[in-house]
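Every protein chain but one is kept in place in this view of the complex.
Entry: chain A
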Amino acid sequence: MIALVPLLVAALFLVSSVVVARMADPRGARRTAVYCATAATAATALSAALPTVNRFASFVEGRQVAGLTVVAAPDGAVRLVGLVTCAAGLLVVAMSPLASHPPATTARILQLLAVSSGFVAVRHEAVSVVLWALSVWLVWAGLRGRDGGLGDHGGRGDGLDRLFAVYQVPGVLLFGVGTALTATGWRATGTVLVVLGIMIRFAVIPLHSWYPRFVEQAPLGVVVAFGTAPVGVLAQLDLLTAPPPASLAHQVALVCGLTALVASVFGVAQRDARRALAFLMMSQTGLVACGLGSGSPAAVSGAVLTWQVSALGVSGFAMAMAALEARRGALSLVTPGGNFARTPRLAVAFLLCGLATAGFPLSLGFTGGHLLIHGSVAESPLVWLALIGAVGVNGMTVMRCFFALFAGSRTHSGERDLVPLETYALTIAIGALLIGGVFPVVP
């Protein structure tokens, strides 16, 4: 099946990445990327809203063209995946600091967003494998600094490209072979391999060691954009694999639930802000994967909502951290060393995104967390207790980061508050998180 709007959005991202890569002025490049992401977000929002209006219902119905089903926009839970991906992309490009995100990096982020949209646009096993591999290659090539895309700091100095490849190449192979086996009738074996590939990509413990260093050393815009890519695949897992055997699903839910808990505990004990962010992100993906692995409809709905929160909340949290790091330098959590009065909006945005991520009430994260926990009760006591613990500890991590980075010091280095472009993107993200929390759309 091909969805036209996501396909056009993917093309838009690709074209703008070419334009941005050729621009010399980083400010102009970022502005162009923001225009593109805004247009993409508006288009996907419109396409998501179309089916709700009777007059336009006929436009969104599928048509057969040359043996392929062509629709205007995907339906079901996938419909919002594209929208959230674009909104997260808007947040990323608008908030990427110029120093760590030159035009080449911004172009690479746009390419990753194109891949993410591609997952939603084309629902076919082979295409998914190609896009999966493409997203990995884009990041790896950038880390190697072949094209200067991610700069020197990411790759050669610390061998991050090598570490990334050590984990991601087997991950791609497992995903590809698993998909092929599934398509040829070896569904049980194929499912296991696909799940293993996804677990590597999601940094599920014990397959996670690449992730903290990746978050620490790669530009945060790339980290966030790379994180949005695989969810399109998860949204169409029913196409790729057979429904997993109950015992396998149970094991996956258990491992992912424990990953969420262990990562949250590691996150709260960190002294470095970026490393704490890495474990917070791992914990969130653990929550999502746990919910998807669980058989309960409530848990699956909770997982989808939690992913939406991760895409917007964690992205906002991460990009606010990137913005602060660009203003102040390395961020330590050892002692409180910020001044709230200097950057009140940045601080509030950081806190709100973080609290939404941690499932705080009146945010979309609360809805997701609530459904996830209630839905997983049937799984096993260990799973839902792990989820409750993870949600609780993630809140601690967020608050610890907030106090350490934005309070505790009279002095400051002259850092400025949010610029209009950043305010624009964060207002959209925070508005979506809060309005989505008060009026949630449960898939």
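The rule we apply is simple: a contact is a pair of C-beta atoms (placed from the backbone, for glycine too) under 8 Å apart; a residue touches a chain by one contact, two chains touch by 3 or more; residues count from 1.
Simple rule for what comes next: contacts and distances are computed from a predicted model.
Colleague: Would you kindly match the missing chain to its UniProt protein name, picking from "Acetolactate synthase small subunit", "Oxidoreductase", "Methyltransferase domain-containing protein" or "Iron complex transport system substrate-binding protein"?
Modeller: Hidden chain, UniProt protein name: "Oxidoreductase".
Colleague: Which of A:V19, A:V70, A:L248 or A:M399 touches the chain that is not shown?
Modeller: Going through A:V19, A:V70, A:L248 or A:M399 one by one, A:M399 is the residue touching the chain not shown.
Colleague: Pick from A:I2, A:V70, A:L98 or A:L248: which residue touches the chain that isn't shown?
Modeller: A:L98
Colleague: If the missing chain were put back, which residues of chain A would it touch?
Modeller: So the residues of chain A touching the missing chain come out as 24-26, 97-100, 102-104, 148, 151-153, 157-160, 162-163, 166, 209-210, 212-213, 217, 219, 265-266, 269-272, 275, 296-298, 301, 323, 326-327, 329-330, 332, 334-336, 339-341, 344-345, 348, 355, 360-362, 366-367, 370-371, 373-375, 377, 384-385, 388-389, 391-393, 395-396, 399-400, 403, 406-410, 413-416, 419, 422, 427, 440, 442.
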